[in-house]
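The following block contains the structure, expressed as structure tokens.
The complex appears here without one of its protein chains, the remainder shown in place.
The block that comes next holds chain A.
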Amino acid sequence: MSRRRTLAGLLCAALLALAAGCGIPDRSDVQVDGSGPAVSAGASSFGRGEPPTRTASGADREIFVRNFLAAAAGEPERAYARVKQFIAREDRNRLAEKQGSEVAINVVRLTEKPVITENASGLLTVRVPVQQVGLLRANGVLGPPVVTDTEYQFSLRGSAEAGQESTTDGGYYVTDPPSVLLLDTLALRQYYQTRTVYFWNSDATRLVADQRYLPLAVPAERLVSEAVKWLIAGPSDWLRQGVSGLPDRTALINNAVKTDGRWEVNLDLPGDDRRKLEKLGIQLSWSLSDLDGPLQLTTRNQSRVTIDDLAAHRLNNPVYPLTEGPQRFTVYDGAIHPLVFETESIGTVPIRAEDNHTIVSAALRRAAEEKTLAALVSTAPGGRQRLVAGSGVAPVQVMTPAMQTFTAIGRPVWLRPLGAAQPYGLVVADGRLYRFDDRARMVQVAVGATGQVSAVATSLDGHRIALIVGGRLYLSAASLDGGVVSLGPVRPVATTLTDLSAVDWAQENTLAVAGSTNRSAVYEVSVDGAQQAALVTDVGARVTHLAVYPANPTYVLPAVMMMYEANGVAYRYRSPSAETIRSEQVLDVPPPPAGGRVGSPTAPFFLF
């Protein structure tokens, strides 16, 4: 019996050993499963848009200074490293480094050429007179300036290190550098591209443009990722009043990548909502306005919005509800008349003839449901002026005069009405800003800047307001929440023009501003003031009235359409100069009474 037991035990042990031997091994050899993925071919746009390095200027001091002022351009993470290359080793610590989103570059406009003086001991001192334009943050927003310095000074020395004379490359080092990163506006234009991103207004009915700067050094493949990040980061501070960003804690998961010609964006979207995702899709398709082809938005919860073609999507979801082109009108002899130019369409006056008299200036806008909004400034007894407003299908039947009269009323502007909602407009009267509705009820609106308000202009979206207060240019965001027009904080726009007299929106992110350099001029100024360019430099007199049909991506026109009035004469701008609007070009002008003085067209404007 014991023998049997022993045998059974042995066999059981053998079984156990066998069974234990066929488990998952503790360690195995390396087994190859095939080759890894190959490098995917693709066009690369690397290596462009990097600012020149320290040694690129050779011995030319002025180029060196210009390069130094451009060194911060490029990807913000390495901005300090690039600038520090220009700074002498012993002074590098004086430039306190910031990390990540803290990186901010002071964008300055050089008001004069840098002055380089050499003192007796051979030390080169550089004096750079500047105008502070703004602060370019890592997220591409150029915000208002935070410093008021009008001049920066630093020194240069030869590149030879002490005791290493032979290693000199003929270049320079900056000693005693400014404590902040500086970027010339020229360099900003050269090494960055401006991108327009769009945010929804508070009730998500209208896209509002905002501007971002993208370093050219960033490859095109990362544009989508950057655009999504911009949208996630929210609008510029001054826009926050009328605009809403994406939900909090929205995040881009890694980078957006292109797979088989389709862009894929993975998002972490709280409160996962397909409607929000679709809104974001429209936002993104406009924000990537130069991108065609399919795009797919996916959230972590696998909600998915696929846009088959971005271009078609943009067409189906126009950013502005513009269906017709602009029509030119002018005030002639106290009445509104259409203007006739070669190929342009000719409009009809949308108010009744009995209302069309004693008009000083007017604002006509098309609204939804075939309606037309009309706001007229007409003369009132006692040399005063009064606002008359009305709305309805043309011709507008009811025009209501305002209760108040003012010494002087500026050109009124309509904020873009939303559907059947109450339309509102803004007007400057006696140096103050008022809002009005289509029954001419005027209520004063507080402005965040001190001084006399002299002009107001509104963008196509109706939320961005340009103001001239105290002769200076400001931007503000208008909110129509609760049926009350209110303005958010103002953002000053730096420009070299002084004594500003009139403003209007020339493009989505560009203003047309009339002012004075030495002579009266009309300039295009970007909304952040970083870029400005002269449109008309020889106006000859102060511009009192400026009307522009803003260039926009929905209804594209071949050239800038601008009209202005100076010294009682209306001009039409035709690139590159302006010409007078003659009375023959005014339609329906009754023949002047014999011997009567021929009237002249004034206060020209666009109906759109």
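Throughout what follows, a residue touches a chain if its C-beta (ideal position, glycine included) is under 8 Å from a C-beta of that chain, and two chains touch if they have at least 3 such contacts; residues count from 1.
Everything below uses one rule, namely that contacts and distances are computed from a predicted model.
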Pick from "Peptide/nickel transport system permease protein", "Biotin-dependent carboxyltransferase family protein", "ABC transporter substrate-binding protein" or "Sensor histidine kinase MtrB" the UniProt protein name of the chain that isn't shown here.
"Sensor histidine kinase MtrB"
Looking beyond the chains shown, say which of A:S225, A:S303 or A:T554 touches the absent one.
A:S225
Based on the whole complex, identify which of A:G23, A:P576 or A:P591 touches the chain you can't see.
A:G23
Of the residues A:A38, A:A96 or A:A533, I need the one that contacts the missing chain.
A:A38
Contact set of chain A toward the excluded chain (per top definition)
3-4, 7-8, 11-12, 14-16, 18-40, 42, 44, 46-47, 75, 77-78, 219, 221-222, 225, 253-255, 257-259, 266, 300
